[in-house]
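Everything below concerns the one structure shown next.
Removed from the display is one protein chain of the complex; every other protein chain stays in position.
Labels run A and B following the written order; every chain starts at residue 1.
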Amino acid sequence: MAHLINSDVFLAFSTYTTIVILKMMLMSPLTGYFRITRKAFQNWEDTWMAKKDPEERKKMLQTNPDVERVRRCHQNDLENIIPFVVIGLLYALTGPDLSMALLHFRVFVGSRFIHTVAYVMPLPQPSRALSWIVGMITTFSMAYRVFTTALNL
Amino acid sequence: MAHLINSDVFLAFSTYTTIVILKMMLMSPLTGYFRITRKAFQNWEDTWMAKKDPEERKKMLQTNPDVERVRRCHQNDLENIIPFVVIGLLYALTGPDLSMALLHFRVFVGSRFIHTVAYVMPLPQPSRALSWIVGMITTFSMAYRVFTTALNL
Partner (left out) sequence: MAHLINSDVFLAFSTYTTIVILKMMLMSPLTGYFRITRKAFQNWEDTWMAKKDPEERKKMLQTNPDVERVRRCHQNDLENIIPFVVIGLLYALTGPDLSMALLHFRVFVGSRFIHTVAYVMPLPQPSRALSWIVGMITTFSMAYRVFTTALNL
């Protein structure tokens, strides 16, 4: 374990994974912020802040395009960042060069930050599509190394 | 690896992670239970149990508020428990005190059980909001230790 923690590649993996997971987690408060400012909730009990009359609370049970946009961005994070973490962990254990590993981790994490900005702003396409594809290719590239190093069907 | 498995912190991580992942997995059968009792399905082929006439089957393709509630709870689990597992694994490898690690794991797992009960019952707010925030803070606290131990950009 001491060995694991002293490996520079594993340290880099830990750092970039923590950054990108924290970015993903921050989509939850962001959704909450849009829900409160747009007054758009999904659960009756969430409208307790507007304690007054039931009519007003009922109106707050609505979907809002800004809220749905942030939620789609969060969902895309789940669909892309979790595969990166899993494949990245196995990749880090294959003993790659530190410079190659850093390149993969930095490109992926950068692409996800750009993706989030492009989705939430939103920026015109194909900025979001390109940032998504760059992240996919980075993960595929790490998966290729895992396969060529560890294939054991 | 023998070392990994003998580390008390890693054993505790394994135990609490398995508990909370099993809790998350049980949301799937719970969704199925609500779908069957509320007769609310999303796929035409899922209404095969009501073999009789197509009219009756068509009516079963509906959304139901109880089913949607359980699905939102499941989604919230994905958004919070997976970051806990990833950050918690890296945290366990930073060599924290066993008592501090147990405190983090127990508070997080407890907060998610309360969150599920508060969401599915449902309990009045802010019980669900508080249980969600406690889980977030626990994960942020572990991420802080990973950063201060392993930062390598």
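Just so we're on the same page, contacts are C-beta pairs under 8 Å (C-beta built on N, C-alpha and C of every residue); 3 or more make two chains touch, one makes a residue touch a chain.
Nothing here was measured: the structure is a model prediction, and the numbers come from that model.
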Selected residue (touches chain absent from view) among A:78, A:100 or A:117: A:78
Per the touch definition above, residue among A:33, A:113 or A:147 touching the missing chain: A:147
Where the unshown chain meets subunit B, residue by residue: 1, 4-5, 8, 11-12, 14-15, 17-18, 21-22, 24-25, 27-28, 42-43, 45-46, 48, 74, 78, 82, 85
Residues of subunit A (touch criterion as defined above) contacting the omitted chain: 3-4, 7, 10, 68-69, 72, 78-80, 82-83, 86-87, 90, 93-95, 122-126, 128, 132, 136, 139-140, 143, 146-147, 149-153
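To be clear about the criterion, only the chains that are shown with their structure count from here on.
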Cα superposition of subunit A on its sequence copy subunit B - rotation in ° rounded to nearest 5: 120
Euclidean distance of C-alpha centroids - subunit A vs subunit B, Å: 17
